[in-house]
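If you scroll down you'll find the structure; I have some questions about it.
With one protein chain withheld, the remaining protein chains of the complex are depicted in position.
Labels run A and B following the written order; every chain starts at residue 1.
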Amino acid sequence: MTSNTHTGTTVTIFFEDGRKFNDQRDIKLNVNAIKTADASAVVKCGNTTVVCGIKLELAKPKAEEPDVGFLVTNVELLPLCSSKFRPGPPSDHAQVISNIVSDIVTNSKCINLKDLCIVPDKLSWVLYCDMVCMDYDGSVVDACLITLMSSLKTLLLPSVSFDVETEEIKVDTTIKTPLPVNGLPIATSFAVYQQLSRSVILTDPTAYEEEMCGGLGANLIACWNKGQLCGVFKFGGSNLSTENEKETLALAKQKSKLVEKVINICIENKS
Amino acid sequence: METETIKEVGKICIPGMRLSSSDKGHLSGPGTYELKGYIYSMLTGVLKTEEDEERKATKICVVSPRTPSVLPVTGDIVTAKVTVVNSRQVNCIILCVGPSPLVRPYRGILKKEDIKFTDKDRIDPYKCFRPGDIILARVLPMTEIHWYHLSTAENELGVVIATAEGSPQGISMVPISWSEMQCPKTLAKEPRKVARVIPENINQALFPVDSKEPQKQNGVGNK
Partner (left out) sequence: MPLDYRRFNGPEDSVSYRRFTEDYTKDYKQFLDELIDENGRRKGGREMDEARTLCMFFARTGMISQAKGSSYIELKRTKVACSVFDPREIVHQNEYSTLGQLYCEVKFAPFSCRGERKALVPDSDERALSVALKKALEPAVCRHLFPNYQIDIFIYILENDGACLPAAINAAGLALSDAAVPMYDIITASSVAISGDKIFVDPTDDEEQLAIRNHDGVNHGVITMSMLPELQQVSDYRQIGSMDADCVLNALSILEKECKKIVPYVQRVLVQNAINSFEQQKKLEEEAKEREEALNAKMEVWKSILNVG
């Protein structure tokens, strides 16, 4: 285990688990493991484990946007997953992660919220997507997005009949249609470590590496969707030269393609 | 294959396993407890037996592969780092108990009168410790929540690693007497309550394995 080999010196962290600076950890993905959820996925990136479950509910659309459904994404960092988190309401860090994920998903437009509307002004789907972190070992945003997108891709919506006059709702669970998902936003985390004059960039950092590079969470998160950038976040840490930035974006793009393949293969094998 | 590895590791115990009867010939060591005339294991680990020369008995111990979640106990020797020094006491954080490092640091207090066992009324904490020093100390009986009371009133206890003021990081002073240390680089001398560290028998002298023995030694320390 990596945590046993900490010696506290900065040299060892790069070789902590034998990875090169820009290597990423192995990804393990499993879809629809949880039957009580309408769709679910479990992902393991190295030690980081995130479970996503989607619960479907019905509600009346907002009056100002009658033809739009709801997509509610939350990230929970449980006290179970690391000693850094205490029980109680979500910490600032958890809220920040939750916000980043929600931003990426809404802005990438991978789910057309109009697809979630059943009868305008009367009835629409509410997708509660809860991502829970079971093991916090860095790069949580990457793992959250992978589980979320895999769950969304496997989600089946049951058919609903709505009687406009009597307002009676009937749900038939035998007929199910998949939710159209266009695009696949994939994020990549980086940690920037200032070493004398140049900075070292670590791809997919572990919790320990994130900590050594200043504070909770990754320094830099880049997100690609269908060959387009759909969100770059930089949090404190050291400065980044232009070449370094180019390099990280290229790395992120490369990774997004790879992860996309992983997700697609996994879903194909399941169905 | 599985049985082979078991043989290699030794006898594996799990909590609640009855290990032996508790009599004159068998003593309960770390990782075990006594109940109704028997010795039981309280950890998952490997069975180890030690011969106790003094009492002519076999001590039964269970050693866990993981550092057990045990806190400093009265009589233990701890390694601590000094954080605050004032005229009445020295505050420190406990880093290790005996040979095992703690995962969470626990707070300790070293009262002025527990620093040395001679000249108790003329002790000046500033002339014994400085913040950042690494010290060896013995745990006194616990009377307050959240604070461990410590004592360095033994020759073997006191400052082990210290850096002189103005010296570069990582250069520690060398003891030149029981109350002074000197920096090898700047040759500056500073007063400290120096621990007499004897590397060879340090384990036997400072880390008694028997849980009953330390209390006896502790009594000596308080004199």
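Criterion: a contact is a pair of C-beta atoms (placed from the backbone, for glycine too) under 8 Å apart; a residue touches a chain by one contact, two chains touch by 3 or more.
Please read these numbers as outputs of a predicted model, since none were measured by experiment.
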Query raised in the report: Considering the complete complex, which visible chains touch the unshown chain?
Result: A, B
Requested in this report: Give the residue, chosen from A:Ser102, A:Gln194 or A:Gln254, that touches the chain omitted from the document.
Outcome: A:Ser102
Query raised in the report: In the full complex, which residues of chain A touch the absent chain?
Result: 1-5, 34-38, 40, 47, 49, 51, 53-60, 62, 70, 72-74, 76, 78-84, 87, 89-90, 95, 98, 102, 126, 128, 130, 132, 134-137, 158, 160, 169-173, 207
**Report entry** Positions on chain B contacted by the hidden chain, ascending
**Finding:** 2, 5-6, 9, 12, 14-18, 31, 33, 35, 40, 42-46, 64-71, 73, 102-104, 106, 142-146
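One rule holds in what follows: only the chains that are shown with their structure count from here on.
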Report task. Starting from the mean Cα coordinates of chain A and chain B, work out the distance between those two points in Å. Result -> 46
